[in-house]
Each structure stands twice: as C-alpha cells, then as structure tokens.
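Missing here: one protein chain of the complex. Every other protein chain is in place.
As written, the chains take the letters A and B, and residue 1 is the first residue of each chain.
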Amino acid sequence: MSTAVNATPTARRTTPRGFALEPVFEGLCFAAATALLAALGGVLVSLAIGGWPALSRFGLSFVTGVTWDPNPDHETYGAAGPIVGTLITSAAALIMALPVAGGVAFFLVELCPTILRRPIGTAVELLAGIPSIVYGMWGLFVFAPFFATHVETPLMTWAPPGSIWETLFSGIPNGSGMLAASIILAIMILPFMAATLRELLNTVPTQVRESAYGLGATTAEVVLKVTLPYIRRGAIGAVMLGLGRALGETMAVTFIIGNSHAFPKGLFDSGSTIASTIANEFNEAGPLQSSALIALGLVLFVITFTVLALARLLLRSQVRA
Amino acid sequence: MPKLKVATKVATLVTALAMGVVPAAMAANISGAGATFPAPVYAKWAETYKAQTHNDLNYQAIGSGGGIKQINASTVDFGASDKPLKPDALAAGGLQQFPTVIGGVVPVMNLPGFQAGQIHMTGKLVSYIYQGTIKRWNDPAIQSWNKGLKLPNMPITVVHRSDGSGTSFLFTTYLSMSDPKWAAGPGGNDAVNWPVGLGGKGNDGVAAFVKQTPGSIGYVEYAYAKQNHMDYAVMMNKAGKWVSPTAANFAAAAANAKWSGAPGFYLLLLDQPGATAWPITGATFILMHKKQTDAQKGHDVLAFFDWAYKNGDAEAQGLDYVTLPLAVKNQVRKSWSTIVGPSGKPVYP
Partner (left out) sequence: MAVSARHVAARRLGNVVFVAFCALVTFIALAALALILYSLIVQGLGGLNLNIFTKSTPAAGTPGGLINAIVGSILMCVLGMIIAVTMGILGGTWLAEYAGESRYGTIIRFLNDVLLSAPSILIGLFVYEILVFPHIQVRLFGHDIKIEPFGHFSGLAGGVALALLAAPVIVRTTEDVLKLQPIALRESGVALGAPVWHVIRTILWRGSASGILTGALLAFARISGETAPLLFTALNNQFFSWDMTHAMASLPVVIFQDALTPYPDLNRLAWAGALIIAASVLAVTIIARAFSQEPRRS
C-alpha cells in the first residue's frame, strides 16, 4: 500500500548548502547575544567611570547616609532614602500586580468566552501602550485627589492614636506618597506580566490540560497544580519583566511619590526612588552631583543583580529537569 | 513568516530613505539648549524669526545645568541658564554670558477662605516655614504680620521642587539673603537639602500639589501663578513696602539694578531697591563661546538675539515675561564685540 509516499518526494532534499550555512546562522545568533553583553558591559563601564568621583569621595556612606545635599558649598550625598524607596515601591508594586496579572492570564486562557478573548487581551495589552508620562499625569491629577478623599483621609481619621496603625497611615493626605506611587507602578507593570503569562499558558499542550480535566480536576486545580508548574520557569521570566520595569520606572513615579530624600515613615509619607532622583536632578546637576547620580544608577544595577541572583537561586532549588 | 519579512523590508526602505535625504535648506540652522523658564518665549521668537528670515533656531529646554554642560561640550551653538555663571566659571569655560528676559518667583498657597493677595509674608517668615520651625498657619509670627485676619489652625504643608531648577535657585538664594539660618543650612542652589515638605516635579507639579492640598504653600514662576489663578502672597521688599507679584513690579526690580557694574552680567535681581520692586525677581541668560569655531554660526546666533531685542518685546510680554530695559540691551550689544571668530574678528555685526 504505497499511497503515502508518492512519486514526488515529500521532504525537500536538503542540499549541502543548507548544512554549510549552519555555522553562519549559529554565529549570527551568538554575535547578537554577545552584542547585548557588550552593550551592557559598556553601560556598566561608563557608569563606573562616571560614578567613581562620588563613590571614592563618600565610600560606604554613599549607600548608608541619609543626607542628600546638592548645595556646592557643603555637598554630601547619602542615598539610603532613594534606595529604600526603590525597594519598597518595587516590592509593593510586584506584590499587588502579580496576583492580578496571574488572574487576568488565567481568566483569558481558561475561563473567558472565546469571543471576548481577543478584545480583552488587547485591552490589557493596551495598558502597556500608554506612555508612562500619562500615568504620571493621570496619577497626579485624577488618582491622587480620589485617593486622598476616599482612602487616605478615612484611614488616617480612623487610626487609633498611638497605635501601629497611626504610624502606618501617617503622612500628608493629599494623595501622594509611597502607597500611591506603588499602586500606579503596579498598574504600569501589570500588562507586561499578564501578556507574557498568557503567552506562556497558551504553550501548555492541550493533552496536559485535558488529561488533568479528565481526571476530574476543577479549573482551579488544573491551573494551579498542572499548568502553572509547567510554565514555572517562564513565569519567573514574566515576573522579571515586571520587576525590571518597576525598578527602572521614572515618569510615573516621580509625579506622585513626593520626592523627599528622607526615610518614609508611613504609607502616605513622601519618599523617593533611585530612578526618579536621577531623572529629577540630572539636568541641573553640577559635576559632583552628576557623579553621585551616576553612582546611584550603578547602585540600582547592583540591586537588580542581587534580586535576580536571589530569584535564580530560588528557581534552581525548585526546578526539575 | 513572509508578511513579517515584507514589513521589515518596507520599514528598512523607509528608514534608508529618511536617512538619505539631506536637508536642502541653505538657511541658517542654529541649535540651543538649557533653561526651561524662557523656553516658551524662545520658541515663540524662533517661530516668528523663521517666518521672517527662513532661519531655523531650535531651542530645547533640558534644564540650566544641561544647557551649561552642552555648551561646554559644544554639542549646541548656545546654552541657556536661569542661574548666571560667576565670572571665574565663565573664564574657565571660555564663555560669554548675557541676559534676555526677566521673570519672577511667586509664593502661592491654598488656604480655604482666603484669596490672592490677602496674606502678607516676609522673606524670613517664608524661610522659617520652609525650615519647619513654623508649623501652623495661626502661628503668632504669621499672625503678627497679618493683623486683622483670622488665620486657621491648620498645619502648613510645605511644597518645594523635586527637580533642580533656576526657580529654586532664585527662591533659595532669596531665603539665604533673608535669613542667616537658611544660609547656614540648606543655602541657595538649584537643588538643596529641603528640611521639610514634599517635592513636586516642575512648576506644574508644585502648582498641582498646592491646589490639591488645603493648607499648603509653594513657589512657582509668575506665568504659572497667573495661568492657574493661584492665590499668591504679598511680600515686603527691601524698601519696606508691601508689593504684589505683577509684571510692572518685576520690571521695577530690573530697572533699578546696577548692570553696568556687573562683569559678565552676573547680577541677581533679588531684594532690589525700589518702592515697587518685587523681591524675588531674576533674569535668564545665554551662554556662548568667546572664541567661535564657526564664525557664521556665531553671527547667526547673535543676529537672532539682536532681532529678538528689537522685535520680540510684544511677544514676550504676551507670554507673561518682562523685557530688559533698553539701556541694558545696548550694554549687551556692546559686549558682543568680544565674541570673535577663528580669525579674531568679531562675528557680529
């Protein structure tokens, strides 16, 4: 029964030329990857060169000091405020955005009626397309007054004096501050994580999901116990995308965070982040201040390194072959 | 993915075309960068100038510090700064400096029940507020200057600038002049270590925070206070009189200033004498290299500013700026003879 294989060969005969180009292609890919490495290396080197004057002058106190004084008569730069602000806002934004992104991705893949799938998916991705300065302006002019009247003032009035709640909810009730900035940041990083998670969920083979359903698992169990572990490695990548955006975001944060270099004492208190400090002050900075800001950028890279390294350690301890 | 390939090819073609097209303009093409304060008026002048002479002047507001950096790196033809450079800084960079327009910084506030011009303030008072020494609106110190007004028992929310700016420079230098404690503390600079308060980004950010926060005080450029209908304070000037922030009072501060005695036109128009002079006034400056590598470029830049001095007053005033007195303009024109080309001859006229 030779019906399957006909006179015309089904597979195109690969000429030797195909194999000869193999190393060329691999070389191109390798070159691209290395080019990125070189670019990053270049960035780090130029940061190190630019930041050296400030780092050599202030040493460790650059990272631990709290005073940030740009007046040339008595300049001193201690970046503890922005560093803490960056860590807190990014962590808070990630904690708020990750469940939402996951929920949106799961909804789109498992629960959404097919007709609505594309419009809702595109709508969520549209959030990524809004310029970050619009987030900043919307945050300041629309969100802040709402947040002030409906969240901050009630919470601050309710908090019993002398309790831990009073300290937690301390600050200026005008809609600016650490929590407000974290919320805006969360909305910003949400679409990146949601879109990536959705793509990853779409790559799970149908047999895997169907076999789980066939065993009588509920939707929740299929998602949480079968598909999520399947894409675990890529999911970390999605989280990295979101975290990366959160750590480096400038415009959206700087309008609403209050920009005070001191330690924030409460959720509604003003703070600052590394990216917003650099963006705010770089244009007007004198030589030592420029160097301090570039050194601050270097610190942000170190923070990113550390966070990512920790994430990888976490991943390695859990991943199977 | 054939469609993707076609799209890529089309895009490459478009980009190649774009890069290949050389601008055919024979007209002058000048670039400048720096201070944000005069950006609207420079843009306006550039527009009218292009309509009349077909010369392009592209000015971009990246901040005074950016303007100084870029002119030192010679990546632009002129820099602009709200903060005048001291003569030794000018000499170090081989730069020449001259003023173009004048503006004022206005303390604004949001006090429910009170209107613009009702609250009276002195420089020292503002300094204490910004240091956090005076915390409430009905503090006896404020009340003493505002007898007859029942000030509320509200906490004062201090709003300052988060970004470095010439506006902050003028404001903090004025506070240094009014209060030795401020001079010893944060001092006068375009960015300082603010003791209290929250920072808004740009004049816009400060204006927004003040408008949204009852009991707040901030400082903005005159154009913002006017366009946003903000409640301003009346201040006491050097002559001991109470003055309102108006264009006439800014001009009064400039008119009484001693420009001829200022090398490199380094003059801060703060706390100037005169009955109607507004105490927080300032000029904005242009920076050019004394030795131009391209004589034609240098000529074109000065031709533009000469044109602006002659024809730009009405437009500047329409945008709430104050123009220089004629005597100062002529002084500036005389100073241009020291801007020379590679051959050593003045580039303008």
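Here, a contact is a pair of C-beta atoms (placed from the backbone, for glycine too) under 8 Å apart; a residue touches a chain by one contact, two chains touch by 3 or more.
These figures come from a predicted structure and were not determined experimentally.
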* Structure fact -> Out of A:V66, A:L126 or A:L215, the sole contact with the unshown chain comes from A:L126
* Out of A:F62, A:Y77, A:F106 or A:F147, which is the one that touches the chain we can't see? -> A:F106
* Asked: Which residue from B:Y59, B:F98, B:W182 or B:Y348 sits in contact with the chain not drawn here?
  -> B:Y59
* From the listed residues B:T53, B:Q118, B:Q143 or B:N228, report the one that touches the chain absent from this view. => B:N228
* Which residues does chain B use to touch the chain missing from this display? -> 1, 3-4, 7-8, 11-12, 14-15, 18-19, 21-23, 29, 31, 33, 36, 39-41, 43-47, 50, 56-62, 73-76, 201-205, 207, 221, 223-224, 226-228, 318-319
* **On chain A, residues whose C-beta touches the chain left out of the figure** => 11, 14, 18-19, 21-22, 25-26, 28-37, 39-40, 42-43, 46-47, 50, 99-100, 103-104, 106-108, 110-112, 118, 120, 122-135, 137-138, 141-142, 187, 190-192, 194-196, 199-200, 202-203, 205-206, 210, 218-221, 223-224, 231, 233-234, 237-238, 240-241, 243-245, 247-251, 274-275, 278-279, 282, 294, 297, 300-301, 304-305, 308-309, 312
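Note that in this section only the chains that are shown with their structure count from here on.
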* Show which residues of chain A lie in contact with chain B when the two form their complex. => 67-74, 136, 140-141, 144-145, 148, 172, 174-176, 254-255, 258-261, 270, 272, 276, 279-286, 289
* Considering the complex alone, what residue numbers of chain B touch chain A? -> 62-66, 157, 162-165, 186-194, 197-201, 205, 208-209, 212-213, 216
